[in-house]
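As you look at this complex, bear in mind that one protein chain is not there, while each of the others sits in place.
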Amino acid sequence: MTEQQPRVGVIMGSDSDWPVMEAATAALDEFGVPYEVRVVSAHRTPHGMLSYADSAAGRGLQAIIAGAGGAAHLPGMVASATPLPVIGVPVPLKHLDGMDSLLSIVQMPAGIPVATVSVAGARNAGLLAVRILAAADPDLRAKMEAFQVDLERMVAQKDANLRYKLTHPE
Amino acid sequence: MTEQQPRVGVIMGSDSDWPVMEAATAALDEFGVPYEVRVVSAHRTPHGMLSYADSAAGRGLQAIIAGAGGAAHLPGMVASATPLPVIGVPVPLKHLDGMDSLLSIVQMPAGIPVATVSVAGARNAGLLAVRILAAADPDLRAKMEAFQVDLERMVAQKDANLRYKLTHPE
Amino acid sequence: MTEQQPRVGVIMGSDSDWPVMEAATAALDEFGVPYEVRVVSAHRTPHGMLSYADSAAGRGLQAIIAGAGGAAHLPGMVASATPLPVIGVPVPLKHLDGMDSLLSIVQMPAGIPVATVSVAGARNAGLLAVRILAAADPDLRAKMEAFQVDLERMVAQKDANLRYKLTHPE
Amino acid sequence: MTEQQPRVGVIMGSDSDWPVMEAATAALDEFGVPYEVRVVSAHRTPHGMLSYADSAAGRGLQAIIAGAGGAAHLPGMVASATPLPVIGVPVPLKHLDGMDSLLSIVQMPAGIPVATVSVAGARNAGLLAVRILAAADPDLRAKMEAFQVDLERMVAQKDANLRYKLTHPE
Amino acid sequence: MTEQQPRVGVIMGSDSDWPVMEAATAALDEFGVPYEVRVVSAHRTPHGMLSYADSAAGRGLQAIIAGAGGAAHLPGMVASATPLPVIGVPVPLKHLDGMDSLLSIVQMPAGIPVATVSVAGARNAGLLAVRILAAADPDLRAKMEAFQVDLERMVAQKDANLRYKLTHPE
Amino acid sequence: MTEQQPRVGVIMGSDSDWPVMEAATAALDEFGVPYEVRVVSAHRTPHGMLSYADSAAGRGLQAIIAGAGGAAHLPGMVASATPLPVIGVPVPLKHLDGMDSLLSIVQMPAGIPVATVSVAGARNAGLLAVRILAAADPDLRAKMEAFQVDLERMVAQKDANLRYKLTHPE
Amino acid sequence: MTEQQPRVGVIMGSDSDWPVMEAATAALDEFGVPYEVRVVSAHRTPHGMLSYADSAAGRGLQAIIAGAGGAAHLPGMVASATPLPVIGVPVPLKHLDGMDSLLSIVQMPAGIPVATVSVAGARNAGLLAVRILAAADPDLRAKMEAFQVDLERMVAQKDANLRYKLTHPE
Partner (left out) sequence: MTEQQPRVGVIMGSDSDWPVMEAATAALDEFGVPYEVRVVSAHRTPHGMLSYADSAAGRGLQAIIAGAGGAAHLPGMVASATPLPVIGVPVPLKHLDGMDSLLSIVQMPAGIPVATVSVAGARNAGLLAVRILAAADPDLRAKMEAFQVDLERMVAQKDANLRYKLTHPE
C-alpha cells in the first residue's frame, strides 16, 4: 500500500484471499503504480461494495482488481457500478479447483465486462492493470516494454542453465 | 400476477428469462399462492436490485425466486440483502449449457445461502416456494400432500398406458 | 442436539458425513433452532429412509437438511416422501471433488424440488433452514437480520486489519 | 412385452424415457428373453418403487434394467431393495447432455452396485442383461457368441462396401 | 485367490492397480465366491489379453472384473472377445481424477456392453459379480439378502452411536 | 472500420470469426472509438501476427481485441509481443462449446496477461476496450456512465412491459 | 484410395465414421500420399483389428490414422500391436461432444503412445501423417513448406477481403 493517490484499487471478498491477491500488489509495486487494498464483500457488505464501486472513479482510481472465489460476484458487481475497467481474479476454493470461480467471473452478460485472468492469476491482474494505465502513459509503457525484454532474458538464462546442467552432469 | 398481497417475489435479470421463469409462476398459481413478477438486474440495475432486496421482507414477501444465466449474480446478491429464503434458478444460455449459471448460483460462500434448483428448473423453484410457505401453513401443506398423491396417480396412469400400448400393438 | 421438540431434521447417509454436516447444526445452535440428527441411508436403509420422510412433518419438523455424497440420493428421495422443504448438501468424496454429489442432488425432475447448497456447504444449509423458519417467525427473522449486520461488521474489521497490517510492516 | 414369465424387468421413471429405453427391449427380443416393462418413479412413486424392487426377485425376475435422467435415482434405489443385478441407463435430458444422469447412476456408494452403461446406451443394457442370464444358461451363451460373430461379419461387410465405394466412384 | 475352480476373473492392467482392485476380491471372499487374479494389459499384452478373454468362458468363469485407468481399454476389449458379463472398474490416475478412466470404460458402442461401477469402486464390482452369479444361485442370493440386512443394521448402529455421542458430550 | 487513426485493433484468426467479432466493432462504433479490423492468424501467419503485435503500439493503437477458437493462441501470442492491453474473445467452435477456447485464452502464464471475456462475448470486449481508453479520457468515461444509466432505463422498461403484459392478458 | 502401395492406413470403427474421416484422405490426396481405407473395429472385430495392426508395418505402411468415438479403443489398441506411429482422431458421438472420445484416445499409459488430434480433426490427422513421412522425405517436406506458405496467402486474402467489405458497404 502506498502513500500516493492510489490509481488502482485491489479488493477481495475476504482477508483469506490475501495470500492469492498479494501478487497483484507486488506487480504494481514493481512498476511504481500506487494502489489501495480493501476487503469488500459482495455478499456480506452489498451496500458497502456498491458504495466502493460508485465512488471509485471520483476518488481518482483508474482500474480495479477484484478477487473472489466460488460463486464469485465481487468483480461483476463492482463492474456494474463503475465505469472503470475491472479485472477479475478467480480465487480457487477448496473444491472444484477454481472452475466455479472462473465461470462466475468471466461469463458476464452483455453490457458489463469483466477482464478476467487465470485461476489464481493475481500477478497477471497486476500486470494487466499496468498495461491499462500504460495505454495513456508513455513512461509506464516503456517500463512494460523493458519488463518484457527482461522476461526474454530470464528465459535465455534458464535455457543456458538447463543446457549447462545437462552437459555437465555431476 | 395476482391482485392479492404477494407472498413470493419472482424476479429475473431480463425479460428474455421469462420463457424459463414462467413455470415458477404457473406452479404458484396451481397452489393459489399470490406473487409478484419483476425484471431486476444485478448487473444493469445494481442499486435497484439492492432496493428490491432490502424492502422485500417489509413488503410482506416470504420468499424470493430469482432466475439468472451465465455469471448469474442475481440470486446471491438478493440473498445478501434480505433475510428471506432466496431460491435460485440457473437459466441456461446459448453456451456451456447452464453449467456456468449453476455454479455461479449454488457455490455461495458461507453466510449467505441460496436454495438452488436444477438448470432451467423454474417449476421446482415454484414448488419449493410452496413447501417453504407450507412449513408454517397447514392448509398449504395439505395441498402439497395432495399434489404428491396426484404425481403418484399420474405415474400409475402412464405405467398403465405404456403397458397397454406394448400389449396392444396396432 | 437439543432437548426441545426439534423443528429441523439433520440427516446424513453415514456417520462419515458428520465432519461436514456438523456445521449445519452449529448454525442452527447459533439461532437457537432445535433440531435432531440422524444417520439415514437411502441405499442401505431404503425403507427406514422412507419411514423417516413419511413421518417427518407429522412429528413437527418444518424442514429437513440432508447430506450425501457421490450418487447422492438421500435428499431427493426424502423430498419425494415429505411435503417439507428439503435442503441438500453435496458431500465431496475422494474423487470428482463433489461434482457428482452436486449434480445428483440439484438436477431433480419437475415435481420434487431439493434446495441445494454448495459443495460441503453445510453451514449455509443450516442458515437456509433458519431463513425458511423465519419466513413465518418474526423473532427468528430479526435474528437473521442481526446476523447479517454482524457479517458486515466482520468484513469491516477484516478490512481494517488488513489495511493496518499493510501500512505497518513489521 | 412377452406373455412368458418375465426374466428381466425394464423400468423407467417416465413414459418420456421410452424412446430411449425401447432399445433395451429390442435387444431382449432378439435373444428371446421374456421381460416386463413398467413406469416406476423413484421420486413420484417412492413407495411403489420400493415395492417393485422388494418383490422383483420373488416374482422370478433375474435382472432389472432401470433408465432415468438428471438426478437419476431409480437404478440405485431399486438396487438398494433387491439382491438382483440392476443395470442403469443414463437418460440424457435437455441440458448437461447426460453427464448428470451418468454420475448420478454410476457413483454408487460401496455396498450397493449398479451396472452402468453409456449415456442413452439402452441397447447395451439389454445385451448386458442377456450376458448376465447367459452366465448360467449355455443356450443363451451360445446365442451371444453367435451374435458376436454376426457383429464381426457386419463389420467385414461394411469394410468391403466402403472399399468398393472408394474404388468405384460414380 | 482360492483353490477352487474360479467363477470370477479379476484382472488389471498393472500390479499398480492392485491396491484399488483388492477390494473386489475381498467382497468375493466374503461371499465365498472362488476367483482368479491376473495382470493382463490391453496395451502391453494385446494378444495375451485376447487369449485370456477368448478362453474365459470355456475355463468355467462366469464373470470378469477388469480394472484400468486413463485411456482404459481393458474392460471393453475383454468384453469384445467373451460372451461373459464384464464389470469395469475405473482406476483413477494421478491426473483428471478418474474421469478419463470412467468415460473410457462406460461409453462403449452398441453391441459390446461393459457393466461400469464408480471410480475406484472395486468393492462394488465384487458385489455386482456376486449379484450376477446369484441370479441363478438361490444360496448366493440368500447370502446377498442377508448382506443387505447387515447393511441396514450397520446404519442403525451408526445412527445410535452418533445420537449417543451428540447427547453425551464429554 | 473508421477513417480516423484507429485506437483499437480488432483481430481474428479467420474471417469465419467475423459474425462473432462484429459485435465488438458495433460497441466501439456506439462510443465513437476508431478502430481497425484485421484477419491475423497465430497459426497460419505466425510471422505476420508477431509483426502486427510488434508494431501495434507504435502505430497508435491503445488496445487490441483478439478473437480465436479451439486451441486459441492469437490473444496470448499477440500479448507476448506488445505492451498494450489485449482483450481475448473465446470463439466457440462446433465442438466443446467454447470451453477449449476459454481455457486456451484465460489460463495465461504469469508475465503475459490477457483480459478475457465470456464465450462469444465480443460486445463486452468492445465495451471493455472503451473502459480501458476511458481510464484516461474523461469524455469517454462520461459516455460510459451515460451508457450504464441507459442500461438501467432499459431494464426498468422491460420490467414495466412484463408487468403490463402479465396484468393485461389478451 | 490409390492404386499405389499405400504408405498410410486410414481405419475407423464403423462406416458411420467416414463423413468425419474422409477429410484425412483428402489431405493425403493433396500431397499425393498413397493410402488404404479400412473399417476395422476394436470391439466388434478384436482379432481382425490385431491382425491388421500386426501386419501393417510388414505390408509397407509407415503410419496409421485411426478414428473412433465414445469409449474409443481403436487407436490405442492398434498402437499396442504395431511399431508404427498411430494418429488418433476423436470422433464425436451424439452425446458428450467428443470429450469421451478425446480422453479415451489421448490418455494412453506410458509405453504405447497415440498421436492425438482435435475432436473431429481428421484433416489435421492427414496433415500430421504427411509431416511424419516428410521427416525422412525431402520432396514431401518441400510440399509441406509450400502448403504452409499457401495458408499464409489464404489468410492475407481473407484479411484483404474483410477489410474491403468493411470499407465498401453496399
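Think of it as A, B, C, D, E, F and G in the order they're written, each chain with its own count starting at 1.
Following the convention adopted for this analysis, contacts are C-beta pairs under 8 Å (C-beta built on N, C-alpha and C of every residue); 3 or more make two chains touch, one makes a residue touch a chain.
None of these values were measured; they are calculated from a predicted model.
From the set E:8, E:50 or E:71, the residue in touch with the chain omitted from the display is E:71, counting the whole complex. Here the missing chain is touched by one residue of E:40, E:87 or E:103, and it is E:40. Considering the complete assembly, chain A touches the hidden chain via residues 92, 97-99, 118-120, 148, 151-152, 154-156, 158-159, 161-163, 166-167. Counting over the whole complex, chain E has residues 1, 14-15, 18, 37-41, 44-45, 48, 70-71, 94-97 touching the chain that is not drawn.
In the full complex, chain G touches the hidden chain at residues 23, 57, 62-63, 80, 83-87, 102, 106-108, 110-119, 121, 123-125, 127-128, 131-137, 141, 144-145, 148, 151.
Please note the rule applied: only the chains that are shown with their structure count from here on.
By count of C-beta pairs in contact, A-F exceeds the other of the chain pairs D-G and A-F.
Think of it this way: of D-G, E-G or A-F, only one pair shares over half of the A-B contact pairs by residue number, and it is E-G.
Multi-chain contact residues of chain B, defined as those touching 2 or more other chains: 14, 44, 70-71, 80, 96-97, 99, 106-108, 111-112, 114, 118-119, 148, 151.
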